[in-house]
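A protein chain is absent from this complex, but the other protein chains hold their places.
Now for subunit A:
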Amino acid sequence: MKILTLNFLCCARKTCKSSPASFPLHPKEASLEQIETDINALFIKNILPRLDWEAMKTLTIELGLPALPTEPPSPEALEDPDSGEPSQTLKDLHQLLMETSIESGALRCGNCDHEYAVKEGIANFLLPSHMV
């Protein structure tokens, strides 16, 4: 499961959703893999404003990935000013968001501490009946 996806996931329990602590979920014992995909510069550019940058910074630290800058890159920083080609910043974002994936481990809610398993790259959010 891609790091990008973690931007759009929180705890599945209704009682947690109103709590800011239910997002982002915290990776635990995560084993990472790189899944190479074609770069789509426009996609990265369009998705950038939709990222929760604070959450992204937390996630990269928790996953032991290179630290992100304090502020998100500006749209201008995403292409080479001379050639108009994707900049290194954009390539790095592509690698982080689209290629870096959690292969196995768990995702923990910061509000209720419930852990959701990730196996073979797929996170499972089904709750035991007493928690629904």
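Just so it is clear, contacts are C-beta pairs under 8 Å (C-beta built on N, C-alpha and C of every residue); 3 or more make two chains touch, one makes a residue touch a chain; residues count from 1.
Definition applied: contacts and distances are computed from a predicted model.
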Looking at what's absent rather than what's present, what does UniProt name the missing chain, "Early meiotic induction protein 1", "CST complex subunit STN1", "Methyltransferase type 11 domain-containing protein" or "Signal peptidase complex subunit 3"? "Methyltransferase type 11 domain-containing protein"
Touching the unshown chain, subunit A contributes residues 1-2, 4-5, 8-14, 17, 23, 37, 40, 42-43, 45-47, 49-50, 98, 116, 120-127, 129, 132
